[in-house]
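Just below is one structure, and these are the notes that go with it.
One protein chain is absent from this view; the other protein chains keep their places.
For chain A:
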Amino acid sequence: MTRTKKSTRAAQYAALAAYLVFLAFPFLWLISTAFKPARELGSLHPTWIPEDPTLDNFRQAFDEQPLLRAAGNSLIAALSASLIAVVIATPMAYVMARHRNRVSKAATGWVVISQAFPFVLIIIPLFLILKNLHLINSLLGLIMVYVVWSLPFALWMLVGYVRAVPAELEEAAAVDGASKVRTFVSVVAPLLAPGIVATAMFAFITAWNEFFFALVLLKTPEKQTLPVILNRFIGTEGVADLGPLAAAAFLATIPSLVIFAIIQKRITGGMLAGAVKA
């Protein structure tokens, strides 16, 4: 390796390390804050490692708010929404990618435009529709909203993945006598697996973090999701109960981290699966 190449590689690693530190800083600071007693939170010279670590923030967070139930609600809403979104979006994306005509172009245009709508513009009509369907204060109503909200982008993502699958593979399957459905299920879908998983991750994270729809649509504490519950640690003029908020926020990140860890293997595995026709 030449000196120039070595120095380029070193610079790349340095940039990567800097980026990782940048990404990790808020999370590590969150963990540190979650274990600090109130007096350390007000210190002019904060430390990374709490001098007098405590679990009081976690105790207080659990005492004051129904975190476990809220996490369960968030999990139901986010998992359901991501599953339904990919189940609907995958065949739609296939059609849009493989059959380019006016309808698919119009659909693509709609997908792009729909991303520009601000929440406040759609929330009131949406609220009225869900009210007429008796789906206010219902996780089912919230899941429907999340599916509709994540569907356009999910569709857009998957269209790109479908286009990356060589059409020749489908032609080969057709030569072998496979029907359109069989071709999609047996040839295209396995190759799309990484894309489907990535799309599901996107839909899951969108729903897991979503606050405003959940705030407006869910009335009773039994139904409310984690972001709504976390917001209760914030008072007037942005004053926050920082310790318990950090503890609860740290706990709230764990399920999505676990799901990411599991799914990451699937993405890698999916990339290697089914690409070679025997």
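The rule we apply is simple: a contact is a pair of C-beta atoms (placed from the backbone, for glycine too) under 8 Å apart; a residue touches a chain by one contact, two chains touch by 3 or more; residues count from 1.
The rule is short, and it goes like this: contacts and distances are computed from a predicted model.
Trainee: Among "DMSO reductase anchor subunit", "Aspartyl/glutamyl-tRNA(Asn/Gln) amidotransferase subunit C", "Putative solute-binding transport protein" or "ABC transporter permease subunit", find the name that the UniProt record gives to the complex chain excluded from display.
Mentor: According to UniProt, the chain not displayed is called "Putative solute-binding transport protein".
Trainee: Among A:79, A:97, A:111 or A:252, which residue is in touch with the absent chain?
Mentor: A:79
Trainee: Which listed residue, A:31, A:92, A:123 or A:205, touches the chain dropped from view?
Mentor: The single option touching the absent chain is A:123.
Trainee: Of the listed residues A:34, A:203, A:216 or A:246, which contacts the missing chain in the full complex?
Mentor: The missing chain is touched by A:216.
Trainee: Can you tell me which of A:6, A:105 or A:131 touches the chain that was removed from the display?
Mentor: A:131
Trainee: Suppose we count only contacts with the excluded chain; which residues of chain A make the list?
Mentor: Interface with the chain not displayed, on the chain A side: 38-39, 41-46, 60, 63-64, 76, 79-80, 83-84, 87, 120, 123-124, 127-128, 131, 134-141, 143, 176, 178, 182, 185-187, 189-190, 211-212, 215-216, 219-221, 228, 231-242, 274, 277-278.
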